[in-house]
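Note that one protein chain is taken out, while the other chains of the complex remain in position.
So, chain A:
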Amino acid sequence: MRTAVLLGFRLRQEVLEWSGAWWFLLTLVVQAVVAPLIGLFVWSAVYPDDPSIGRYYVAVILVTLMTESFEQHTFSERIYDGTLSHELLRPQPVVIGVIGMNLAIRAWLTLLGAPIVLLAGIALQVGFDWSAVLRSTPYVALAAVLVFLWTFLLALTAFWTDRVHAIVGFGGQLTFLLGGTAAPIALLPDTWRRVAEVLPFYGMNGLPAEIASGGKGSLGYQLVWVVVLVAVVTVVWRIGVRRYTAVGS
């Protein structure tokens, strides 16, 4: 209960804090939607008569906005400038602050990006089955958790290296290629498709978008990866903090 109250307060704080940076958030929105828009243009040109392509990519844009994570800019910088020490001395888990900021940025990106999603939908005359959209809600929620865990895991490498942006950038490329943004994974060559279906990246973008556009999928696959990533993040966090507290800021 106390954790929920603290998280709620932190979320409110962060939403307020980011409200002063709407122009910066707009640039983040643009960065977030560029990749799925390219995918949309390319695959719409390849399959001009297939309405599911437009529907899928409009959903991917929305899922991307709702699940974006920037822990390499927020959390990792706290390691680099030593202000993580402030967080370590607070009587709450450090991750509460990280999650609060993550949710606040996502809320702003979704709000500011909604007109783009709407415009893309109208321009492509995309129609959604609203029961499928409703059904996609838990998939989107788990995708949000997965993207956070993945980005946070990579951001934790800041305990060891000052090249965290390159590492998180590489992780982002994997998500782009194998997560269903560069191409819907059903359109990938067989081997790549099988690989993509097993790795966690599809659960971060493509799967919730497919469910929202009327497809099928498994929540279990996402849940398994959530469990795996939570375990890995926990171990890496402990080792990282131990290192930070051995060397200091």
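Note that in this section a residue touches a chain if its C-beta (ideal position, glycine included) is under 8 Å from a C-beta of that chain, and two chains touch if they have at least 3 such contacts; residues count from 1.
FYI, contacts and distances are computed from a predicted model.
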{"item": "Per UniProt, the name of the complex member that is left out, chosen from \"LuxR family transcriptional regulator\", \"NADH-quinone oxidoreductase subunit K\", \"Carbohydrate ABC transporter membrane protein 2 (CUT1 family)\" or \"ABC-2 type transport system ATP-binding protein\"", "value": "\"ABC-2 type transport system ATP-binding protein\""}
{"item": "From A:Leu16, A:Val30, A:Ala166 or A:Val224, residue that would touch the chain that is not displayed", "value": "A:Leu16"}
{"item": "Contacts of chain A with the absent chain, listed as residue ranges", "value": "2, 5-6, 9-10, 13-14, 16-18, 20, 82-83, 85-92, 242, 245-249"}
